[in-house]
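Selected chains from the complex are presented in situ; the others are not included.
As written, the chain order gives the labels A and B, with residue 1 at the start of each chain.
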Amino acid sequence: GIFSKVINHLNRAGASIVSIDFPSGLYADKSSKGNEIIEADHTLTFQERKLAFLMAENERFAGKVVVLDIGLSRDFHEKENSKLELVDESIVASIFQPRKEFSNKGDYGYACLMAGSYGMMGAAILSARACLRSGVGKLTCYTCKEGYAIMQTAVPEAMCKISGTTFIKDVRNLKDFSAVGIGPGIGQHPSHRELLKKIFAEFDKPLVIDADGLNTLSKYPSLYGSIPANSIITPHPKEFERLFGKSSDDFGRMELAMQKAKALHIYIVLKGHHTFIATPEGKGYFNNTGNSGMATAGSGDVLTGILTSLLAQKYSSLHSCIIGVYLHGLAGDIAAMTVSKEAMIAGDIISHLGEAFLSFERISSTR
Amino acid sequence: GIFSKVINHLNRAGASIVSIDFPSGLYADKSSKGNEIIEADHTLTFQERKLAFLMAENERFAGKVVVLDIGLSRDFHEKENSKLELVDESIVASIFQPRKEFSNKGDYGYACLMAGSYGMMGAAILSARACLRSGVGKLTCYTCKEGYAIMQTAVPEAMCKISGTTFIKDVRNLKDFSAVGIGPGIGQHPSHRELLKKIFAEFDKPLVIDADGLNTLSKYPSLYGSIPANSIITPHPKEFERLFGKSSDDFGRMELAMQKAKALHIYIVLKGHHTFIATPEGKGYFNNTGNSGMATAGSGDVLTGILTSLLAQKYSSLHSCIIGVYLHGLAGDIAAMTVSKEAMIAGDIISHLGEAFLSFERISSTR
């Protein structure tokens, strides 16, 4: 009653609002929908970024969030066995595997991307370039005839296999590959149902499924059960909804993702500002890199390329997700400093993967 | 009589001339055609750049213009309700909207460019690249079959729709788009009359019309009245003349632009050194960025891409014009410092949009 009125009054006062620890009215770990909540310009919170601040629905309440270190014991945090974790540099450094000096390209795997269709070849170019720039030894792209010359000119380091004229019809000899990614720009065609079925049946390692791969999948829920174990799917919120239905709020969607990851034994990378990784073991990871400049066409295709590359290099699905999403965001953050958030295009993320990896090398060499 | 002779004598004396405030014989706010006027090498003028100095026809009289701050009250200037304004950094900073952290590509709109034809695909490439580098979430290019592979290779971040073999024949489902730009490199074909008609009828938001879009339009004045309200047209002086007829001088053309903007309820961006924006509300804005290196093929196509991108991001037509023209010129100014005015090509303007946006971010974060 009275609190609600005070909050309402403050929000309308037009003054700049700074919340300490939490904006009044906002719940820390569940949706605050329906509450009357302070709309702060800045929130100074203590020790660590709370769950509520990672949810898009709360952006207008929390404003810019600054985390103040108040000296709480780090042990306490580490002992707490939370099922949710915020990925930071030290986690990434503990996973990252530097290359061995005497290695050859065979040691870094052979990736396959099925991507592109008539008018949407850019998705194939972007995912292929990102895959190559994430350490894979060798890459073949399956695409359609109308994409052949485009791919070979734009991504000379990738080999090309062709099936179909304006969209991918078929694929073969999947067992040659260490990892397979499917989806960027493939369009939606009835024959893709059979294509997915075949891939699910023939490829016995984890897949990366994105974009139109997910859109096709969402039309045939009977296929869900045959997705190879430990596969990674990378839906944005709308694709997630098509796959698994509506959620009442961001917290609900997070819970649904964790539930589905467990049920289907897959990794779900729910893309957004703090991209969320739901694992079949019942854990969830929020990413802490990236920025709004990455809200641009092709940004997701780049992530698909990165994840497929990491899987091919024998990172586990969990490690691929954690490193891949972090790397993608870090490269985007470096790009934003160079070309601005507004001018950033997806290709810029790829261009800065090198600097992101250099920072991985630095971190892991000082551990 | 005697003044005229003195002026004539001075101009022929071969000495270097510096005018104080104004070259003798030059009117401040109307055309000075027919006058005997001092041809200064430099003009030191007081407090602000006068209208006469923004007109191409006066370049040889004013020479290099330097504005001296003589401490006149800034209030005075701001209270004056002039219908003409010189756009500066503070105006741009007040309009520019930084991106929200939790946003996704849907928040930045879905643009459509109709551009390119056989032999003129570069215009499509340049406008598409500029559009993507100006913050839009997603872009589709309509072009002709002979431009398909070219576009997909050169601009992978843009999707492609095809209609017609050597030029664009038709477009569909315009309502999917947040903003539509038409004109760069489309050529002039009789069927374009019907194309424009259809677009004007089906698209109910403001359009950006440029180049051959305007050339076709100028052949069918009966279409003028059906241009969607608040559309932006971007003629250079010759295209302006084809559309609205000759003017006696630069001042006359400025007045004509303001009159036509009002009558047709559109924004007219009259391109030139100080590009002039005439608004349907009867105001005029002169731009204050840009340089002669931008007098190069494709420079206008870049502007079309930028304006379409800004409209798609829900900037108003007025704000799109002010920011877009300023940004275009600023990127060109940064390019000139890097590659020189002579060597500058239109693609260089695009390459430096990032730095221009970074300066926007800096300005708006310190306000």
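Note that a residue touches a chain if its C-beta (ideal position, glycine included) is under 8 Å from a C-beta of that chain, and two chains touch if they have at least 3 such contacts.
Model, not experiment: these values are computed from the prediction.
Taken as a whole, the complex in this structure file is built from 4 copies of one protein sequence, with 2 shown in place.
Definition applied: only the chains that are shown with their structure count from here on.
Interface of subunit B with subunit A (complex): residues 98-105, 107-108, 132-139, 148-149, 152-153, 155-162, 353-358, 360-361.
Across the interface of their complex, subunit B is touched by residues 56, 59, 119-123, 125-126, 146-147, 149-150, 153-154, 236-237, 272-273, 291-293, 295-299, 338-347 of subunit A.
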